[in-house]
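For this view, one protein chain was removed and the others were kept in their places.
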Amino acid sequence: MHSDAFDRYHHKHSFIHRLDPRIKMVITIAFIVSNALLPDGAWIAFALAWLFVLAANAFSQLGIGFTFHRSFIAFPFALAAITVLFSIPGKPVTSFQFLMWNFTITDAGLLRFVSIVIRSWLSVQMAILLVAVTEFPKIIHALTHLRVPAIITMIISFLYRYLFVLTNEVVRLLRARQARSAASAGQKSGGSLQWRARIAGHMAGQLFLRSYERSDRIYNAMLSRGYKGELMTIHPHHYHASDWLICALSLLGMIIMQLTGRL
Amino acid sequence: MEIMECAGDIIKVSDLHFAYPDEHVALRGVSFNLCEGDKVALVGPNGAGKSTLMLQLNGILDGRGGIEIGGMRLSRDNLPVIRAMVGLVFQNPDDQLFSPTVFEDVAFGPLHMGLPEAEVYTRVDSALEAVRMSSYRDRLSHHLSVGEKKRIAIATVLSMNPKILILDEPSAGLDPRARRTLINLLRDLPITMLISTHDMRMVQELFPRTIVMDDGRIVADGMTQEILEDETFLNEHGLEKP
Partner (left out) sequence: MLYSPAPLHIPDGFLSFIVSAICWAISAMVLSVAISRTNKSLGEKQVPLMGVMAAFIFAAQMINFPVAGGTSGHLLGGALAAIVLGPWPAMVVMTAVIAVQSLLFQDGGLLVMGATILNMGLITSVIGYGLYRAVFGRSRRVKLVVAGFAAWLSVMAGALATALQLWLSGTSNLQTVTLTMLGVHALIGIGEALITVAALTFILQTRPGLIGEGSAAARGGRGWALAGIALSLMVVLLSPFASANPDGLERVATDLGFINRGQSAVYNILPDYTLPILGQTPLSTIMAGVIGMLVVLAFALLAGRSLQKKS
């Protein structure tokens, strides 16, 4: 497994990359909130929001279709909203038979379903772009500045640092299990469900203990460099005029979307 | 050339005893002195107490006996000062580098010493330069190779301007090229050093003085040349002539 398996950052020299991470985070969250506040069927507003996404893609030099190609990750969850097609009262659009039921899709149901899916699709793209144009350690800095409690950002820091190390250990454990999962020709192999779960559980237990011991060693390393219980950090981020300008423009855009959506 | 018995202006350990909570006795009366400019190798079989001894020197483990660092007696109250003086680098660089970026890791030491931000930046830059890795400043720690991590790990303690560098198995797990880079670096660093290692060729190349430990005791402390001549002695204590 390559060390950048968990990296989502794509390095470019665009002005969006150079924006302060706090601003980028605020704009992303504001965009998602704005989407959530747009009423069902606000097609023009949705279109404006999509233009916003495309513009952000283009300006970050990642290619205008960058987030589009990655945006279908949450589509399976759309199934959760499918029932809404049939359950909101309104004019029937179409009917069909499935087994012994009669399903009728109403126009109100269709409107809501499509709106939910579009909102979700737009929001996830902004989230994808955020981590593509901002290195994750900078995102952690942004969280700290945005008043997320220090203990949580610290844990996120460690999580990020050791994610690759630990998943490597898991891969090794999985491979060791695979190497010992032989089968004799003509015989059913694999063991019972219970046995398989027990092996998985032992792997989890092993991983837990190794992690626990590792955290002890890390603690010693921290002590050796002067840690006394309070973690201190440096956050070398300074706002520039361009940050405020982009922020203002983006928020203005969202206000326009909101107004358009309610016309 | 003779090595004069030095007065111990950097490290002075007198009759140190230590047993772990599970009653395993790790140190049985260890005494030695280290002076400014010394480059000393600490060798011995696994379980001899080398790592335990190192953890005593910056107060992480608490033994019975006397430890003086830079003339200061080690005690609970002056641990922060001691820890700034003793630059301890652990064996596994993944334990030493615990921040997301190289910069944050190298800055950790000076930051927690309470230095002002501007000074922290300066320290980071000079530490990275000392290990010849200035271009790694903004890299993500988990992207680095083992050899790169080991050198950054040294930078993380150099930024505290310690009086002595103590390394636990620095060349373990390195391929020949990374090992050569590390050896060259250690040769050029103008700082007092105590290195625990199994790499006898490195000992021969870099360290004029060797301390041999076995079973919690120091069994030899003298010129590397002489100690490495005595093959019987080496074998007795689980070592091999390079």
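Note that the chains are named A and B in the order they appear, and that numbering of residues resets to 1 at the start of each chain.
Here is the rule we go by: a contact is a pair of C-beta atoms (placed from the backbone, for glycine too) under 8 Å apart; a residue touches a chain by one contact, two chains touch by 3 or more.
Here the structure is a predicted model, which means the values were calculated and not measured.
Asker: Since one chain is left out of the picture, which of the remaining chains does it touch in the full complex?
Answerer: If we consider the entire complex, the absent chain touches A.
Asker: Determine which one of B:F98, B:Y136 or B:F207 touches the chain that has been left out.
Answerer: Of the candidates B:F98, B:Y136 or B:F207, B:F98 is in touch with the missing chain.
Asker: Which listed residue (A:A58, A:V93 or A:V117) would be found touching the missing chain in the intact complex?
Answerer: Once the missing chain is taken into account, the touching residue is A:V117.
Asker: Would you write out the residues of subunit A that touch the absent chain, in ascending order?
Answerer: Counting only subunit A, the missing chain is touched by 1, 5-6, 8, 28-29, 32-33, 35-37, 73-74, 76-77, 80-81, 83-84, 86-89, 99-102, 104, 108, 112, 116-124, 127-128, 130-131, 136, 139, 149, 151-152, 154-163, 165-167, 169-170, 173-174, 190, 193-194, 196-209, 211-212, 214-216, 218-219, 222, 227-229, 231.
Please note the rule applied: only the chains that are shown with their structure count from here on.
Asker: Tell me, which parts of subunit A touch subunit B in their complex?
Answerer: 3-4, 7, 135-137, 140, 157-158, 160-165, 214, 217-218, 220-228, 232-234
Asker: Sort out for me which residues of subunit B touch subunit A in the complex.
Answerer: Touch residues, subunit B against subunit A: 55, 58, 60, 80, 83-84, 86, 88, 90, 92, 94-101, 104, 107-109, 111-113, 117, 120, 140-143, 156-157, 160.
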